[in-house]
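The structure that follows is given in the form of structure tokens.
The complex appears here minus one protein chain, its other protein chains still in place.
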Amino acid sequence: MGVFSNLPLPFLILSFLTILGALYVVTSKNPVHSVLALILTFFTISAHYVLLNAQFLAIVNLMVYAGAIMVLFLFVLMLLNLNKESEPIKSNLWGIAAAISAGLLLVVITAAFQTAGIAVMKSNAEGIGLVKNLGRVLMTEYLVPFELTGILFVSAMVGAVLLGKRDKNDIVKSEEI
Amino acid sequence: MELLIFLPLVLALVSALGSKWNRWIILVFALSGLLILTGNFNVLAAAIQEKSSFQTIVDYPWLGDAVHFRLGIDGITLFLLLLTNILIPVISLSIKTDKRPALIPLMLFMQAGLNGVFMAQDGLLFYLFWELAMIPIYFMTLLYSERDSYTTTIRFFVYTFVGSLAMLASLIYLGTKSVNGSFAYSDLYNVQLTLTESIWVGAGFLLAFAVKIPLFPFHVWQPNTYTYAPAQGSMLLSGIMLKMGLYGLMRWYFPMASESIDFYQPIIMILAVIGVVYGAIIAIRQDDMKRLIAYSSLSHVGLIAAGLFALNKSGFDGALLQMFVHGINVVGLFIAVNIIERNFGSRNLNELGGIAKSNRLFAVLFFMVVIGSVAAPLTNGFPGEFLLLKSVFDYNTTSAVFAGLTIIFCAVYMFRMYQFSMLGECNSDTEDKTIPVSELIPLFVVAFFVVSIGLFPQWYMDLFQNSTTSLLQIISNAKGVLS
Amino acid sequence: MNPIAIILLFPLLGFILNGVFGHKLPKLVSSSLGALMILLSFVTAISQWSQIAFDINGSISWEAYTFFNLDGLLFRASFALDRLSIWMTLIITGIGTLIHLYSMSYMDHDKNPAKFFSYLNFFVFNMLLLVLGSNFLMMFFGWEGVGLCSYLLIGFWYQNASFGAAARKAFVMNRIGDLGLLLGMFLIVKNFGSLEYNEVLPAIAEGSTSNVVITSIAILLFIGAMGKSAQIPLFTWLPDAMAGPTPVSALIHAATMVTAGIYLVVRCQAMYSLAPMAQELILWVGLATALLGALIGLRQNDIKKVLAYSTVSQLGFMFVALGVGAYTTALFHVTTHAFFKALLFLGAGSVIHGVQDRQDIATMGGLKKMMPITYITFLVGTLAISGFPLLSGFFSKDEILANVFHHNIIAYVVLVFAALLTATYMFRLLFLTFHGEFRGTDYKLSDVHESNWKMTLPLIILAILSVLGGALNLPHYLMHQEGFLASWLKPTFLIFEHAEHSDLATEIGLISVAVFVFLFGWFYSRNKYISKSESPESGSEGIAKVLANKFYIDEIYNKLIVRPIEFFGDVLFALFDTLLLYGITFSINPILRFTGRLNRKIQNGNIEYYLIYMVGAIALLLGLNLFFA
Partner (left out) sequence: MLSIFHSLEISHYIYLSTVLFSIGLFGVLFRRNAIILLMCIELMLNAVNLLLAAFTEYMGDMQANGQMFVFFIMVVAAAEAAVGLAIIVMVYRNTRKTDVSFLDQLKD
């Protein structure tokens, strides 16, 4: 396995699953499958968080992403009745172009990080990711941004409602349909 | 003095809020610049002193250390500021607000830009204001042109913008060469360039200025723009904007790319003189009064450019004086044309005539502007034209002979215009129609300057003569040869 | 207050008052205001006479202010009243007063006499500026100013388009000359660093300046004089200028403005005396003009046109005098010509007035019974200009002829011929107008009336002056000393004027030639025209036709100069400016369009494409940064 030989097995498995899930998200033709694969990916990422001493993040990730957001996605898919393979398939040329672009970026970023020194993670920081610590930091140093997120949420909510609301014209149109 | 830039901006915003302003309120808005200018008496007094150089009066760091918000003033700047801030109220008086509400904010916005151009003492700031002053004109032509507004605007825009970009390139190149990459005026002209560099840098500047002035082959945008733009747009363009180009030559091109002067001098001189004759000959045959004025402007401005490129005292003094005078006169002419068009529904010479019969006062005022343009002695056109022709004569006799043809041709087309519009038989449109006196107010201001400059040019020349001397000194130092 | 300021102030005041308030004043008030101002100016000038007369080099100077200052090179608004300028001032204001008085009646039926008088006053102001200025700049001011007033006054009846055209023609032709004058001034500044007469002229008189420079300056200034004084080739405006009211023709186009060119040359006597080539040029141009004007005058039927060509011709005489270096004589002829030509014009005006604004002498005849005063004064004027012995014109013309005789015999012969023609056409005019039978068709002889005293008084005064004017400079052979004018002017000439005094025999010979010329003209015209009952020949064939059509000079100018310029204007505008320049500049258009179309493939508005570009660009930039940093 070369490069991977000195890696702990759990990390390898998790990473493998993550990438697999991500790839399935991208390649699956059925949107519902994509959603499910994305949820899998989020689960594995949460596991990574646990490995990284970010226990609270792991939970939140599950709750917010896998729970709330992805359900929202599913909801919309169902609502719009898009669970079929309705998407027009792009040409191969397009796929190659996209792959080249993305691959190029991958190569470049990897190359860029190559210069970063390989260092073993420190582990002296116990309890960074616990609620107690995070809560303290959030309520002291990040208080203002925290409040701002509240505003962001409100505005997003208002925006979403406004966008989702039907105009009278729309109603007529949809009734015709 | 920075108020001179910011107050018009604020006023532009304020005036943009309402659409129907009383003309007197607008006048107050427009007069603000002049009030600030005259209010800063100390600065002005310093500016016209002996050996006054381009002294800095405002200096804030702006974009790092390299670019400062740096304004300066000397007699030349002061004189052109006076021109700008006098003409803006005059022009504002001729605006009918109810039809073209956007003109006022645009004009005030432009005032800010123009004041900035004349005061900027930093390369990039100069460029910024240069563009800022142009923007309103684009909108004026786009919104209110009588014909082909889109084409006219696009052509005007492309032309001027290509020139501006060339200038920007030159400025940036100079900036990279200067001490610490600073764009300060004094740092820029201290940059030592090789001849080749200088020729390229000079080309950038010259392109921008030649388009703006406009010099002979670069004038293609001008006639249509002047003709189709709303009258106030034409006034601003010809009265003040094109002085930016001439000012740029004086203040920026000559000191910055002084090494290339010897290379460009004969070329520009020939082009300018060709422009003088060319514009005049075409003007003789025009029937559209605005187009006629456009070509006459081409002719007059060519002479100013020639005077500047003669690079001597009388050329610089004459050019500055004539810049002021041309501004006054051409605005006066456009106002008169505007009045005629508004009252008699046409500005085509074939359809007019006999207006003088029932509009005595207007006839007199218009005539004063006309003889001012013709440069009859005792009117404002004469001293400037005299000095300019003298400078061209000192540079080269043959050029002076050809440039001098302007005094003949100018009489031909100006009097032709006056004859066919004001004199002769009345026709059905012009019979017994009187122009309201209130419309003539701006012409009174113009007439005042026609006479006062004509009689006492030295009053006006005192404002800038010390500064032209020191500017010429700078240029000749930079050239290394005393001219 | 400086007397010069006062002299200048009055006409200016008249101009402003009449210009601003004139249309609200009663006609009588505004017109007498105009006349009064010139009179006051005249009186002021006379009061200064003694000041100047007592001192040989006496002159009054006044420096009003610095007009502009170029690094110490001062252009001053300064004036001087010296012997030469007071002479001119008196002519201008004196004849000016008479003509103003005359105009009070002449312009009475006009709608707007206030405007007329304000222009006329402004003209006098400018003319005074011209002669009183003590430098070339002030002279140029007046020079252009009189041109402007001439424009205004020729086009006074502005509703007539052809009058307007004549006015513009006059102004433009003057401007051509002005350009020469202007260039001459630049050359003076360049070489002498000043425009003041009393700095430039002594410097020239010193003789250290190179001859090329002096000759060029002299010729350039003479070009200016050609324009103003209607010499070949710039003379065609003067006959057209007769479109203006008759007093204007009398004052501007006969007595004063057109003699500005002579004043200029006399003023620069030092320069011209040292530039023989320029002098020679002046001589031949003057000679040609004198001849041409007289020839054309022979076959004109418009009473004012005859006088206009006569003026052209007489101005030619004066330039001939200048050309042979007889400056005093030239100025003497200016003076006498001012008298008799103003008289003739005013007389013509009186005739025109009397026959209800008709000018064609073909429809006149036999008017002497109805207009006795006009007739007698007109007769005096005719005698004077034709050189009737002992009248003013006789002396001045004889002096010119004598001077030319000593200079160049060919020129003398030509000039004698011109003088002969002068007598001929003047008597033709006189006989056709006043003698013979009445030829009017659309009006009756009994409608013709003598003018009132305001018009006849100036005529009488001018007639007296025309008779006695010769006394101003009686010739050497009569007095055995220099004439009054010669001795008066002597101090102003920096270079000694070489006066020819021939022996008695030559003198008698010359005089008899002059008398013969007069008699021939009189006889010829008398036989031909005095009892003509039918209309005079219209010049339908041969040489007469050419003369009647003024040698087609206007047409030639039109074809050779005006048309080509207009043609160029059209061509440059339509072909060059619009098609070519526009075309070239905006032929970039298709190129831009083409690249634009290519561009459009890329910029198709689809976000996906943009995303790919974005990512590609980011990768590229990062890569560049990585590998080339």
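Note that the chains take the letters A, B and C in the order they are written out, and that residue 1 is the start of every chain.
The rule is simple: a contact is a pair of C-beta atoms (placed from the backbone, for glycine too) under 8 Å apart; a residue touches a chain by one contact, two chains touch by 3 or more.
Please read these numbers as outputs of a predicted model, since none were measured by experiment.
Taking the full assembly into account, the omitted chain touches A, C. The residue touching the chain not shown here, chosen from C:Val212, C:Leu611 or C:Leu624, is C:Leu611. Touch with the hidden chain on the side of subunit A covers residues 6-8, 10-11, 15, 18-19, 22-23, 25-26, 31, 34-35, 38, 41-42, 45, 48-49, 51-54, 56-57, 60-61, 64-65, 68-69, 72-73, 76-77, 79-80, 82, 86-88, 90, 94-95, 97-99, 101-103, 105-106, 109-110, 113, 116, 118-125, 128-129, 133-134, 137-138, 141-142, 145, 149, 152-153, 155-157, 159-161, 163-164, 166, 170, 174.
Interface with the hidden chain, as seen from subunit C, comprises residues 603-608, 610-612, 615.
As a working rule, only the chains that are shown with their structure count from here on.
In terms of inter-chain touching, the protein chains here are arranged end to end in an open line.
A comparison of C-alpha centroids places B closest to the centre of the full protein. If you average the CA atoms of subunit A and of subunit C, the two centres end up 97 Å from each other. The distance from the centre of subunit A to the centre of subunit B, each centre being the mean of the chain's C-alpha atoms, comes to 61 Å. Multi-chain contact residues of subunit C (touching two or more other chains): none found. The touching residues of subunit B, counted against subunit C in their complex, run 155, 159, 217, 220, 223, 278, 281-286, 313-314, 317, 354, 356-357, 360, 364, 371, 376-378, 382-383, 386-387, 389-390, 393-394, 397, 400-401, 404-405, 407-408, 411-412, 415-416, 419, 422-426, 456-458, 461, 465, 469.
By the touch criterion stated above, subunit C contacts subunit B in their complex at residues 19, 23, 65-71, 140-145, 147-148, 151, 155, 158-161, 164-165, 167-168, 171-172, 175-176, 178-179, 182-183, 186-187, 189-190, 565-566, 568-570, 572-573, 577, 581-582, 585-586. On the subunit C side of its complex with subunit A, the touching residues are 612, 615-616, 618-619, 622-623, 626.
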